[in-house]
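The complex is shown incomplete by one protein chain, all other protein chains being positioned as in the whole.
And then subunit A:
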Amino acid sequence: MNNLIILPILIPLITGVILIFFTKNIPVQRWVSAAGFLLMIVAAGMLVSHVYQDGIQTMHLSNWEAPYGITLVSDMFSALLVLTTSIISFFVVLYSFKSIGEEREKFYYYPVVSFLIVGVNGAFTTGDIFNLFVFFEVMLMSSYVLLVLGGTKIQLRESIKYILVNIISSALFVIAVAYLYSVVGTLNMAHISLRLSEVSDLTIITVIAVLFLIVFGLKGAIFPLYFWLPGSYYAPPAPVMALFGALLTKVGVYSITRTYTLFFYHDTGYTHELLQIMAILTIIAGVIGAVAFTDIKKIVIYNIIVAVGVILFGVSVFTENSLAGSVFYIIHDMNIKAALFLLIGIVISITGTSDLNKIHGLIHRYPGVAWTFFIASAALAGIPPLSGFAGKLLIVRSGFEAEDYIGAAFVLMSSLLVLFSVMKIFIRGFWGAPRAYKNEENAPVKWLLFAPALLTAFAVLYGFGTEAIYPVISMAAETLANPEIYINAVLKE
């Protein structure tokens, strides 16, 4: 029993509620949300250190014992994701001060971001499958508002599609939970795992596993189900795009990882094979998009899809090393995607366009932006010693060890093409003859650069400090690879 677990959910919730009362007072909006998010980072950091020292932390809400009430569970994986989420959201809020515009700030931008973080942190923390659905809905509802906030034509048009896709996937989520409940008769995730190991009829479990894959795949954008993502993520302004790109798809990926390591590990023949094929196809589809487009937003958006594929490939190989690689990579990717989207936001605020053909020579006037972007792209592609390297190395190596040569080869090749796709932005957008842009004078580049520069610095530190961080990551992977650790921590206290 540890009350610290609920703080990363409670702090943004209270922040959001307070902010609703002061909608027209912009300084209050800005600084209260920044202070709240800073507090959340502290709480999440303490949570990680607790988990590191004492193992998995649990909290039974209202003191209902484990299988009966709702349990919050923080293992290392979820604690690390909560910490990463807190850090990213703090920097995105700082970035928003001078980027999102007063109109949006007056219309509940900061409260809605807070509620979004409630949903994301809740989804990472909860140990109850139906509670996961509820936190998903909290997150989605906030994301609908963030997507449509501002009410431009493209936003309204894309919001309709985004909401429709998510309503369908939510209905499928309820259906999947219904089937699961009819088989195991419980909702506590540890208890489900325990009961599933007693079920003799594996076919129904496979059906449920695939249904969950579809549900979370729709949210996490895996191969045939990512169709909605490039359009919807294109519409909102840069800070919102950073939040979506860094956090929302990762919640889907987290849920797939959690269910496929905790529930469906008995009969991996069909389900994990399917996951692997879909992961590889996701990588291919993402890479094609990233290479093909000449719109900087599109390029980075398709890189989200590539990363989802890489992480899920690590999960599908399902050895302790490959899971460690996935944990490494998901944290790296959240961090670096946020940095890249924020950097692209700076480029767009300078040039007023996201079309790469109309952007040249930014490096002459904005060397800081250019070199931060260069380091961030190198980290994205996984050039050693930067942050993407260790995760990919672990994933690829364990892929070869498990004799999944094709998948591992695709992960390797994808790195090359990912590097090409972002270097294309660097070479064509930052090099070349400088030219003048209309809104150039108004862009508060110095302030905007602060957040992505720090996130990129994290990426560098994360890469150089791999050796120091590795014990934490391997602890997360150990829990994922051995579900009984999780089950014992929740049920036998």
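In this text, a contact is a pair of C-beta atoms (placed from the backbone, for glycine too) under 8 Å apart; a residue touches a chain by one contact, two chains touch by 3 or more; residues count from 1.
Simple rule for what comes next: contacts and distances are computed from a predicted model.
Undergrad: Name the absent chain as its UniProt record does, using one of the following: "Phosphoribosylformylglycinamidine synthase subunit PurL", "ABC transporter", "Na(+)/H(+) antiporter subunit C" or "Polar amino acid transport system permease protein".
TA: "Na(+)/H(+) antiporter subunit C"
Undergrad: Using the definition of touch stated at the top, determine which of A:Val177, A:Leu196, A:Ile346 or A:Ile395 touches the missing chain.
TA: Counting the whole complex, the residue in contact with the absent chain is A:Val177.
Undergrad: Using the definition of touch stated at the top, determine which of A:Tyr144, A:Phe374 or A:Phe420 touches the missing chain.
TA: Looking across A:Tyr144, A:Phe374 or A:Phe420, the contact with the absent chain belongs to A:Tyr144.
Undergrad: Out of A:Leu61, A:Ile160, A:Ile427 or A:Ala468, point to the residue that touches the absent chain in the complete complex.
TA: Going through A:Leu61, A:Ile160, A:Ile427 or A:Ala468 one by one, A:Ile160 is the residue touching the chain not shown.
Undergrad: I'm checking contacts with the chain that's been left out. Which of A:Val51, A:Leu80, A:Leu94 or A:Leu187 qualifies?
TA: Here the residue in touch with the unshown chain is A:Leu187.
Undergrad: Give me the subunit A residues in contact with the hidden chain, please.
TA: Residue positions of subunit A that touch the missing chain: 130, 133-134, 137, 140-141, 144, 148, 151-154, 156-157, 159-161, 163-164, 167-168, 170-172, 174-175, 177-179, 181-182, 187, 230-231, 234, 295, 298, 354-355.
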